[in-house]
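Each chain you see keeps its place in the complex, though not every chain is here.
Letters A and B name the chains as they come in the text, with residue numbers starting at 1 for each one.
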Amino acid sequence: MEGGESKEPLELAGVTGGSPVRSVSFTLTRGTQGNDHILDLTRELQAGIQETGIRTGQAVAMVVGSTAALTATEFEPGLVEEDLAATLERIAPRDGRYLHEETWNDDNGHSHVRASLVGPSLALPVVEGRVPLGTWQQIVLMDFDTRPRTREIVVNVMGVG
Amino acid sequence: MEGGESKEPLELAGVTGGSPVRSVSFTLTRGTQGNDHILDLTRELQAGIQETGIRTGQAVAMVVGSTAALTATEFEPGLVEEDLAATLERIAPRDGRYLHEETWNDDNGHSHVRASLVGPSLALPVVEGRVPLGTWQQIVLMDFDTRPRTREIVVNVMGVG
(Lines give C-alpha, C1' and ligand atoms only; values in the text may rest on other atoms or scores of the structure.)
Protein backbone atom coordinates (compact mmCIF):
# COMPACT_ATOMS: atom_id res chain seq x y z
CA MET A 1 0.00 0.00 0.00
CA GLU A 2 2.70 2.49 0.99
CA GLY A 3 4.84 4.23 -1.62
CA GLY A 4 8.55 4.24 -0.81
CA GLU A 5 9.63 6.98 1.54
CA SER A 6 12.31 9.49 0.57
CA LYS A 7 15.71 8.08 1.38
CA GLU A 8 18.00 11.13 1.05
CA PRO A 9 18.38 13.63 3.89
CA LEU A 10 16.19 16.69 3.48
CA GLU A 11 17.73 19.68 1.81
CA LEU A 12 16.68 22.60 3.96
CA ALA A 13 16.45 25.95 2.20
CA GLY A 14 15.92 29.41 3.60
CA VAL A 15 17.83 29.13 6.89
CA THR A 16 19.43 32.47 6.27
CA GLY A 17 20.80 34.02 9.42
CA GLY A 18 20.98 37.57 8.16
CA SER A 19 17.61 38.61 6.77
CA PRO A 20 14.74 38.89 9.23
CA VAL A 21 11.30 37.39 8.55
CA ARG A 22 8.83 39.97 7.28
CA SER A 23 5.01 39.94 7.13
CA VAL A 24 3.20 41.72 4.30
CA SER A 25 -0.52 41.88 3.46
CA PHE A 26 -2.41 42.92 0.37
CA THR A 27 -5.92 42.53 -1.07
CA LEU A 28 -6.99 41.38 -4.52
CA THR A 29 -10.40 42.59 -5.73
CA ARG A 30 -12.26 40.74 -8.48
CA GLY A 31 -15.69 41.04 -10.04
CA THR A 32 -17.50 37.73 -10.58
CA GLN A 33 -20.69 36.58 -12.28
CA GLY A 34 -21.63 34.34 -9.32
CA ASN A 35 -23.39 31.08 -10.23
CA ASP A 36 -20.25 28.92 -9.97
CA HIS A 37 -18.05 31.42 -11.79
CA ILE A 38 -14.44 30.26 -11.39
CA LEU A 39 -11.62 32.80 -11.80
CA ASP A 40 -7.89 32.23 -12.10
CA LEU A 41 -6.01 34.20 -9.39
CA THR A 42 -2.58 32.73 -10.09
CA ARG A 43 -0.97 35.54 -12.05
CA GLU A 44 -2.03 38.26 -9.59
CA LEU A 45 -1.13 36.16 -6.57
CA GLN A 46 2.35 35.37 -7.88
CA ALA A 47 2.86 39.02 -8.86
CA GLY A 48 1.82 40.17 -5.39
CA ILE A 49 4.21 37.73 -3.76
CA GLN A 50 7.02 38.90 -6.01
CA GLU A 51 6.26 42.50 -5.07
CA THR A 52 6.80 41.71 -1.38
CA GLY A 53 10.35 40.58 -2.07
CA ILE A 54 9.83 37.51 0.12
CA ARG A 55 11.65 34.46 -1.27
CA THR A 56 11.12 31.66 1.29
CA GLY A 57 7.98 31.47 3.39
CA GLN A 58 4.24 31.07 3.39
CA ALA A 59 1.28 32.81 1.77
CA VAL A 60 -2.30 32.58 2.96
CA ALA A 61 -5.27 33.75 0.90
CA MET A 62 -8.85 34.05 2.18
CA VAL A 63 -11.98 35.18 0.37
CA VAL A 64 -14.22 37.47 2.41
CA GLY A 65 -17.82 36.18 2.47
CA SER A 66 -19.44 32.79 3.02
CA THR A 67 -20.71 31.97 -0.49
CA ALA A 68 -17.32 31.80 -2.22
CA ALA A 69 -14.28 29.55 -1.85
CA LEU A 70 -10.65 29.09 -2.86
CA THR A 71 -9.00 25.95 -4.23
CA ALA A 72 -6.62 24.80 -6.98
CA THR A 73 -7.40 23.19 -10.32
CA GLU A 74 -6.17 23.03 -13.90
CA PHE A 75 -7.69 26.19 -15.34
CA GLU A 76 -9.14 24.89 -18.59
CA PRO A 77 -12.72 25.35 -19.85
CA GLY A 78 -13.90 21.77 -19.39
CA LEU A 79 -13.17 21.76 -15.66
CA VAL A 80 -13.93 25.37 -14.80
CA GLU A 81 -17.00 25.92 -16.94
CA GLU A 82 -18.64 22.52 -16.49
CA ASP A 83 -17.13 19.62 -14.52
CA LEU A 84 -16.55 21.26 -11.13
CA ALA A 85 -19.98 22.89 -11.12
CA ALA A 86 -21.66 19.67 -12.27
CA THR A 87 -20.12 17.78 -9.36
CA LEU A 88 -21.14 20.45 -6.85
CA GLU A 89 -24.65 20.40 -8.33
CA ARG A 90 -24.84 16.68 -7.44
CA ILE A 91 -23.55 17.35 -3.90
CA ALA A 92 -25.64 20.44 -3.13
CA PRO A 93 -28.28 20.96 -5.84
CA ARG A 94 -29.40 24.49 -6.58
CA ASP A 95 -33.05 23.44 -6.42
CA GLY A 96 -32.65 21.31 -3.29
CA ARG A 97 -34.44 22.09 -0.04
CA TYR A 98 -32.44 24.33 2.32
CA LEU A 99 -33.71 25.54 5.67
CA HIS A 100 -31.46 28.59 5.15
CA GLU A 101 -33.65 29.63 2.22
CA GLU A 102 -36.91 29.05 4.06
CA THR A 103 -35.68 30.99 7.10
CA TRP A 104 -34.30 34.00 5.26
CA ASN A 105 -36.45 33.90 2.12
CA ASP A 106 -33.21 33.56 0.19
CA ASP A 107 -32.12 31.44 -2.77
CA ASN A 108 -28.49 30.69 -1.96
CA GLY A 109 -28.56 27.77 0.48
CA HIS A 110 -26.59 25.67 -2.00
CA SER A 111 -24.05 28.49 -2.33
CA HIS A 112 -23.30 28.45 1.39
CA VAL A 113 -23.05 24.67 1.57
CA ARG A 114 -20.74 24.45 -1.44
CA ALA A 115 -18.51 27.20 -0.07
CA SER A 116 -18.15 25.49 3.32
CA LEU A 117 -17.16 22.20 1.68
CA VAL A 118 -14.51 23.70 -0.60
CA GLY A 119 -13.28 26.09 2.08
CA PRO A 120 -12.61 29.83 2.39
CA SER A 121 -8.83 29.89 2.37
CA LEU A 122 -5.61 28.36 1.10
CA ALA A 123 -2.19 28.18 2.69
CA LEU A 124 0.66 27.97 0.21
CA PRO A 125 4.43 27.65 0.47
CA VAL A 126 6.63 30.30 -1.14
CA VAL A 127 9.90 29.03 -2.60
CA GLU A 128 12.32 31.17 -4.65
CA GLY A 129 9.79 34.00 -4.58
CA ARG A 130 6.74 32.12 -5.89
CA VAL A 131 4.19 29.43 -5.07
CA PRO A 132 5.75 26.29 -6.64
CA LEU A 133 2.61 25.29 -8.58
CA GLY A 134 2.62 22.72 -11.35
CA THR A 135 2.25 23.88 -14.96
CA TRP A 136 -1.39 22.81 -15.03
CA GLN A 137 -2.20 23.85 -11.46
CA GLN A 138 -3.86 27.21 -10.85
CA ILE A 139 -5.23 28.95 -7.75
CA VAL A 140 -8.90 29.74 -8.29
CA LEU A 141 -11.75 31.67 -6.73
CA MET A 142 -15.13 29.91 -6.96
CA ASP A 143 -18.14 32.18 -6.54
CA PHE A 144 -21.24 30.16 -5.68
CA ASP A 145 -23.59 33.07 -4.99
CA THR A 146 -26.63 33.52 -7.20
CA ARG A 147 -25.73 36.98 -8.49
CA PRO A 148 -22.66 38.96 -9.61
CA ARG A 149 -20.42 39.93 -6.69
CA THR A 150 -17.29 41.96 -6.07
CA ARG A 151 -14.96 39.74 -4.06
CA GLU A 152 -12.02 40.65 -1.86
CA ILE A 153 -9.27 38.10 -1.41
CA VAL A 154 -7.03 39.03 1.51
CA VAL A 155 -3.47 37.74 1.25
CA ASN A 156 -0.64 37.67 3.77
CA VAL A 157 2.88 36.69 2.81
CA MET A 158 5.46 35.96 5.47
CA GLY A 159 9.06 34.84 5.14
CA VAL A 160 12.61 35.91 4.40
CA GLY A 161 13.68 38.02 1.42
CA MET B 1 -15.42 33.92 -18.46
CA GLU B 2 -12.79 35.92 -16.57
CA GLY B 3 -13.72 38.74 -14.25
CA GLY B 4 -11.64 41.88 -14.70
CA GLU B 5 -8.33 41.83 -12.90
CA SER B 6 -7.40 44.51 -10.38
CA LYS B 7 -5.89 47.45 -12.18
CA GLU B 8 -4.38 49.49 -9.35
CA PRO B 9 -0.95 48.63 -7.91
CA LEU B 10 -1.18 46.55 -4.74
CA GLU B 11 -1.13 48.42 -1.47
CA LEU B 12 1.26 46.48 0.69
CA ALA B 13 0.67 46.71 4.42
CA GLY B 14 2.78 45.49 7.28
CA VAL B 15 6.26 46.07 5.88
CA THR B 16 7.31 47.60 9.14
CA GLY B 17 11.05 47.59 9.58
CA GLY B 18 11.13 48.01 13.31
CA SER B 19 9.02 45.32 14.95
CA PRO B 20 10.19 41.72 14.62
CA VAL B 21 7.85 38.88 13.64
CA ARG B 22 6.62 36.90 16.63
CA SER B 23 5.07 33.41 16.87
CA VAL B 24 2.48 32.67 19.56
CA SER B 25 0.41 29.53 20.21
CA PHE B 26 -2.68 28.85 22.27
CA THR B 27 -5.36 26.17 22.54
CA LEU B 28 -9.14 26.51 22.58
CA THR B 29 -11.09 23.74 24.32
CA ARG B 30 -14.75 23.14 23.52
CA GLY B 31 -17.31 20.53 24.50
CA THR B 32 -19.47 19.25 21.64
CA GLN B 33 -22.49 16.99 21.27
CA GLY B 34 -20.94 15.16 18.30
CA ASN B 35 -23.41 14.07 15.58
CA ASP B 36 -22.67 17.02 13.26
CA HIS B 37 -22.69 19.57 16.05
CA ILE B 38 -21.36 22.84 14.61
CA LEU B 39 -19.90 25.44 16.99
CA ASP B 40 -18.93 29.05 16.32
CA LEU B 41 -15.27 29.67 17.24
CA THR B 42 -15.05 33.19 15.85
CA ARG B 43 -15.30 35.24 19.03
CA GLU B 44 -12.70 33.18 20.90
CA LEU B 45 -10.36 33.02 17.93
CA GLN B 46 -10.47 36.77 17.36
CA ALA B 47 -10.00 37.40 21.10
CA GLY B 48 -6.99 35.07 21.17
CA ILE B 49 -5.43 36.84 18.20
CA GLN B 50 -6.01 40.21 19.84
CA GLU B 51 -4.35 38.93 23.02
CA THR B 52 -1.16 38.10 21.09
CA GLY B 53 -0.80 41.73 20.02
CA ILE B 54 -0.02 40.62 16.44
CA ARG B 55 -1.52 43.01 13.88
CA THR B 56 -0.35 41.74 10.45
CA GLY B 57 0.29 38.07 9.82
CA GLN B 58 -1.24 34.63 9.67
CA ALA B 59 -3.20 32.38 12.01
CA VAL B 60 -3.56 28.63 11.64
CA ALA B 61 -6.12 26.57 13.58
CA MET B 62 -6.22 22.76 13.68
CA VAL B 63 -8.62 20.47 15.50
CA VAL B 64 -6.97 17.48 17.17
CA GLY B 65 -8.65 14.21 16.16
CA SER B 66 -9.81 12.71 12.86
CA THR B 67 -13.61 12.89 13.26
CA ALA B 68 -13.91 16.69 13.41
CA ALA B 69 -13.16 19.49 10.99
CA LEU B 70 -12.85 23.26 10.65
CA THR B 71 -14.40 25.50 8.00
CA ALA B 72 -16.28 28.78 7.59
CA THR B 73 -19.99 29.41 7.16
CA GLU B 74 -22.72 31.86 8.03
CA PHE B 75 -23.55 30.81 11.57
CA GLU B 76 -27.36 30.75 11.42
CA PRO B 77 -29.64 27.87 12.47
CA GLY B 78 -30.77 26.82 9.00
CA LEU B 79 -27.26 26.13 7.79
CA VAL B 80 -25.66 24.88 10.99
CA GLU B 81 -28.52 22.79 12.36
CA GLU B 82 -29.77 21.33 9.10
CA ASP B 83 -28.39 22.17 5.65
CA LEU B 84 -24.70 21.35 6.12
CA ALA B 85 -25.45 18.07 7.88
CA ALA B 86 -28.08 17.13 5.28
CA THR B 87 -25.55 17.59 2.49
CA LEU B 88 -22.91 15.55 4.30
CA GLU B 89 -25.52 12.85 4.93
CA ARG B 90 -25.95 12.58 1.16
CA ILE B 91 -22.17 12.42 0.61
CA ALA B 92 -21.31 10.00 3.42
CA PRO B 93 -24.50 8.53 4.91
CA ARG B 94 -24.49 7.55 8.57
CA ASP B 95 -26.03 4.17 7.74
CA GLY B 96 -23.79 3.51 4.73
CA ARG B 97 -21.37 0.60 4.59
CA TYR B 98 -17.88 1.43 5.86
CA LEU B 99 -15.02 -1.06 6.05
CA HIS B 100 -13.71 1.03 8.96
CA GLU B 101 -16.76 0.02 10.98
CA GLU B 102 -16.55 -3.65 10.05
CA THR B 103 -12.83 -3.75 10.88
CA TRP B 104 -12.99 -1.97 14.22
CA ASN B 105 -16.57 -2.79 15.23
CA ASP B 106 -17.14 0.95 15.31
CA ASP B 107 -20.00 3.18 14.16
CA ASN B 108 -18.18 6.30 12.96
CA GLY B 109 -16.96 5.50 9.45
CA HIS B 110 -19.06 8.36 8.10
CA SER B 111 -17.53 10.68 10.73
CA HIS B 112 -14.00 10.00 9.49
CA VAL B 113 -14.93 10.41 5.83
CA ARG B 114 -16.79 13.67 6.42
CA ALA B 115 -13.90 15.06 8.48
CA SER B 116 -11.33 14.25 5.77
CA LEU B 117 -13.41 15.96 3.10
CA VAL B 118 -13.97 19.18 5.07
CA GLY B 119 -10.42 19.18 6.44
CA PRO B 120 -8.74 19.46 9.85
CA SER B 121 -7.34 22.98 9.69
CA LEU B 122 -7.72 26.52 8.42
CA ALA B 123 -5.12 29.11 7.54
CA LEU B 124 -6.30 32.68 7.94
CA PRO B 125 -4.78 36.10 7.33
CA VAL B 126 -4.55 38.57 10.21
CA VAL B 127 -5.02 42.21 9.25
CA GLU B 128 -5.25 45.07 11.76
CA GLY B 129 -5.24 42.55 14.58
CA ARG B 130 -8.08 40.32 13.40
CA VAL B 131 -9.16 37.82 10.74
CA PRO B 132 -10.93 40.02 8.15
CA LEU B 133 -14.10 37.91 7.99
CA GLY B 134 -17.32 39.10 6.42
CA THR B 135 -20.25 40.01 8.66
CA TRP B 136 -22.01 36.74 7.88
CA GLN B 137 -18.85 34.60 7.81
CA GLN B 138 -17.90 32.64 10.91
CA ILE B 139 -15.15 30.12 11.69
CA VAL B 140 -16.75 26.87 12.83
CA LEU B 141 -15.85 23.52 14.36
CA MET B 142 -17.85 20.58 12.96
CA ASP B 143 -17.88 17.49 15.16
CA PHE B 144 -18.91 14.43 13.17
CA ASP B 145 -18.27 11.81 15.86
CA THR B 146 -21.20 9.78 17.16
CA ARG B 147 -20.91 10.89 20.79
CA PRO B 148 -20.15 14.03 22.81
CA ARG B 149 -16.48 14.95 22.71
CA THR B 150 -14.14 17.50 24.24
CA ARG B 151 -12.19 19.06 21.39
CA GLU B 152 -8.90 20.91 21.39
CA ILE B 153 -8.27 23.46 18.65
CA VAL B 154 -4.59 24.39 18.49
CA VAL B 155 -3.90 27.87 17.14
CA ASN B 156 -0.66 29.56 16.11
CA VAL B 157 -0.50 33.24 15.27
CA MET B 158 2.55 34.68 13.60
CA GLY B 159 3.26 38.21 12.42
CA VAL B 160 4.24 41.72 13.44
CA GLY B 161 2.73 43.69 16.30
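Heads up, the rule we're going with is that a contact is a pair of C-beta atoms (placed from the backbone, for glycine too) under 8 Å apart; a residue touches a chain by one contact, two chains touch by 3 or more.
These numbers were taken from a predicted model, which means no experiment stands behind them.
J.: For a quick check: 2 copies are placed, so what copy number does the complete complex reach in this file?
T.: 3
As a working rule, only the chains that are shown with their structure count from here on.
J.: Rounded to a whole Å, what is the gap between the Cα centroids of chain A and chain B?
T.: 15
J.: In their complex, what parts of chain A are in touch with chain B?
T.: Within the complex, chain A contacts chain B at residues 20-33, 37, 39-40, 43-44, 47-48, 51-52, 58, 60-62, 64-66, 77, 80-81, 91-92, 98-104, 109, 112-113, 115-117, 119-123, 154-156, 158.
J.: Give the list of chain B residues in touch with chain A in this complex.
T.: Counting only chain B, the residues touching chain A are 1-6, 10-15, 20-21, 56-58, 60, 71-74, 76-79, 81-84, 87, 90-91, 117-119, 122-127, 131-134, 136-138, 158-160.
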